[in-house]
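Yeah, one chain of the complex is gone here, protein chain that is, but the others are all in their spots.
What follows is chain A.
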Amino acid sequence: MLKFDLRAPTTLLGVFLLFALLILVLFEQLAHGVDGTVQLLDNAFALPSWQEPLGTDQFGRSNLARLSAAIQISLWMSLLCVITAATLGTVAGIAAAWLRGWVDASIGFVVNVLMALPGLILVLLIGALFPGSFTALYIAISLVLWVEFFRVVRAQTLSLLASPEIEASRLYGFGPLYLFRRHLLPRLLPSLLPLACFGAGNAILALASIGFVYVGLQPPRAELGLMMVELFPYYSDAPWVLAQPVLCVFALILSFNLIAGGFRHDH
């Protein structure tokens, strides 16, 4: 059965990191109340103070407000992508394994086309089609992510459908929906949940990566990769400002990877 081992120190650290970032966002939303797009050029690179706990950037914008916006974009993007990819991958995987024949063959064809290119190149190309569009990036990253879900679900469903318990249930006359709920889902979840966590980390990584090469979301949007490349020229003036988005990406990806490791198979 599936067990989520929260007592493992590494998992605990992962959950803690994610909560810390969420609390930062919550604090900014409730108590800070400064618009992250307002520029105060005479206040550039102000040191942290009571009004600006994380200081200001090269245009005098509030770092806290911008970081919070960037973390929200990253988390929303990863959440949407993972839900879409997991749903699509699971439905397509079960359909392919259940129906075989031309359904399996045609989904397999689509997967082969998608896997032929490295994921980031595909995301870059789609990003080029619709510059700066959140929706286009969401579709592109989901397209890359769902393949992994599909392959795992298809392989497991194939072997599960041949198992005696499902054969028995089918002979009793239970419908596909019951089989899915009772037999397939409980057996698939232990592999789906860690995949989802790694997927979330990868979505954040992809978004930051294309932001970093200036192809993703466009300024003045606050996005972690974009913030890094914007702040890099000011490294010697304010290294501590550059460190903020770097640390955020690091904490986000690390936390999802650690949480993914917390799901253990209990045989």
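In this text, a residue touches a chain if its C-beta (ideal position, glycine included) is under 8 Å from a C-beta of that chain, and two chains touch if they have at least 3 such contacts; residues count from 1.
Here is the rule we go by: contacts and distances are computed from a predicted model.
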Protein name, per the UniProt record, of whichever chain is missing from view ("ABC transporter permease subunit", "Ion-translocating oxidoreductase complex subunit D", "histidine kinase" or "Alkaline shock response membrane anchor protein AmaP"): "ABC transporter permease subunit"
Hidden-chain contact residue, picked from the options A:43, A:58, A:72 or A:257: A:257
Given A:47, A:121, A:162 or A:185, the one touching the chain that is not displayed: A:121
Touching residues on chain A - with respect to the absent chain: 112-113, 115-122, 124-129, 205, 208-209, 212-215, 225, 228, 232, 235-236, 239, 246, 249-250, 253-254, 257-258
